[in-house]
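Excluded from the complex is one protein chain; the other protein chains are retained at their positions.
Coming up: chain A.
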Amino acid sequence: MVLKAFFPTCCASADSGLLVGRWVPEQGFAVVLAVVHFPFIPLQVRELLARVQRASQVGLAVLGTWCHRRREPEESLGRFLEGLGALFTHKPWLQLSREPDSRRWNCKVSSPGAPCGEDQVMLIFYDQRQVLLAQLHPPATLPDRRAGDATATAAEGGLAAVFHTVARSEALFQSDRFDEGPVRLTHWQSEGVEASILVELAKWASGPVCLLLSSLLSLLSWLSTWRLCRLCPLAFLCSKLCTCQQLRLRLQHLQLVFSTQKAEDPAQLMRKANTLVSVLLDVALGLALLSWLHREDRIGQLADALVPVADRVAEELQQLLEWLMGAPAGLKMNRALDQVLGRFFLYHIHLWISYIHLMSPFVERILWHVGLSACLGLTVALSLLSDILALLTFHIYCFYVYGARLYCLKVCGLSSLWRLFRGKKWNVLRQRVDSCSYDLDQLFIGTLLFTILLFLLPTTALYYLVFTLLRLLVVAVQGLIHLLVDLVNSLPLYSLGLRLCRPYRLAAGVKFRVLERESDGPLRLLMQINPLPYSHVVHNFRLPSCGCHPRQSWSSLCRKLFFGELIYPWRQRGDKQD
């Protein structure tokens, strides 16, 4: 079995000493974590290792010796190092050495059973900092995983073990060379511990801030569960308006971010960070919108433009209805029914226009207050926009519902009367069509109604078609707004930024690059971290949103449209699945 020694690149120029690390016997890995320098007292080295082991739960040991020959060969040092093998007993005793002038590396392994040659050792260099900070994806698997590809599983497990070992032994890297400790080590932080004053300050400040904010938020959520809010019309409205949904979602997000409990695992930490960044970006965009709106009195312009636009839409609808009441596209419409339906819808439009004109003095004030909501975030403003759109196109929704109900009635009636026409009936108990003998009057009335419905169907179908198209247009606009809101809500911006600036933090695996290989030296490889692809980042760290994705497939949508069943855009939100 080839012994693989993982050696940190920062130790390549260290002075001679002892190799400290972990031995993974299953894969034949030796993970070197640090080099202990002379002079040391073996007892203190053992104490240090035991302390780190207690903190990290990872079995650490002295793996061998490291000999960096700077000047002429020091025979005495070599012999002394060999002698250390007797002091620290370890099964395969590594003896690494680096020649001073040439870039030659030697590696000897002496195990008690069978002495290994040099060519059975593989030297793998790794960047300790990157490996320590990296998060391996998918997360480390359990050793007793299902035996699929045995070698691949073993390799993955081994890699996970390396990452795990380095990540857990953080206690070993706490001391730098300026510390007056009993043992001197070389590792990635030995030149000085990495830290930032800002980060430390933020860490100190975060505790009380989180406490304050979380208590405020819990007060808010308690208020929202107040009995007054659960009264029938209010609760119904809240479940329908997407502004309320969005506010509720944001409240949950803030509660998650400012919860006083510490994040248990890196995934939750990442989720918190993503949520925080999403909220911050949302608010920043909202403030930008707010400042844009309040510059040059844009709200007034909007309010002035809104009423004419609504009027214009109503006018267009009126023209459309008049066109439908004529003979549109030379279709065979029933004139009487056409007139009735057209007048009914025209009256509706008339009602709607009066309503808009009644509202017009208050529009500017309403818009001003709505504009203020943008400081809660762009998503809230967008949700409000969607709601306003829904309210402004309420007449189209009404038309659609009337048309759909009428059409549905006709289609259902026609399908059952067609069965009567053929002398069949639908057997509810057996869920099939049976033959049936009808009375004479039943047959007569059924056929009469069938004929009437059949000849009236094109008229109703045309009205239904036109209003469904209008409705679908509104639904599509609302869907776009919801998509945008969803994007801001669920995009893992923090993870994406991390992937962009620190690609090694999100590791998908590693690749090995062969450093130059001498004929007699050990094979030397450089381990580099493969970053996670962007698509996986988005997929893995997506924040749960309120689920606006269309639950129904296209075919079922078409079916519903054909049979005149109502389609609701806001039905598909979260809790409305019946």
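Going forward, contacts are C-beta pairs under 8 Å (C-beta built on N, C-alpha and C of every residue); 3 or more make two chains touch, one makes a residue touch a chain; residues count from 1.
Here is the rule we go by: contacts and distances are computed from a predicted model.
Looking at the choices "Isoaspartyl peptidase/L-asparaginase", "Ribosomal RNA-processing protein 43", "Ras-related GTP-binding protein" or "Phosphatidylinositol N-acetylglucosaminyltransferase subunit C", the name in the UniProt record of the chain not drawn here is "Phosphatidylinositol N-acetylglucosaminyltransferase subunit C". Looking at A:38, A:455 or A:563, the residue that reaches the missing chain in the full complex is A:455.
The residue from A:292, A:362 or A:444 that touches the chain not shown here is A:444.
The chain not shown here touches chain A at positions 327, 332-336, 420-423, 437-441, 443-448, 450-452, 455-456.
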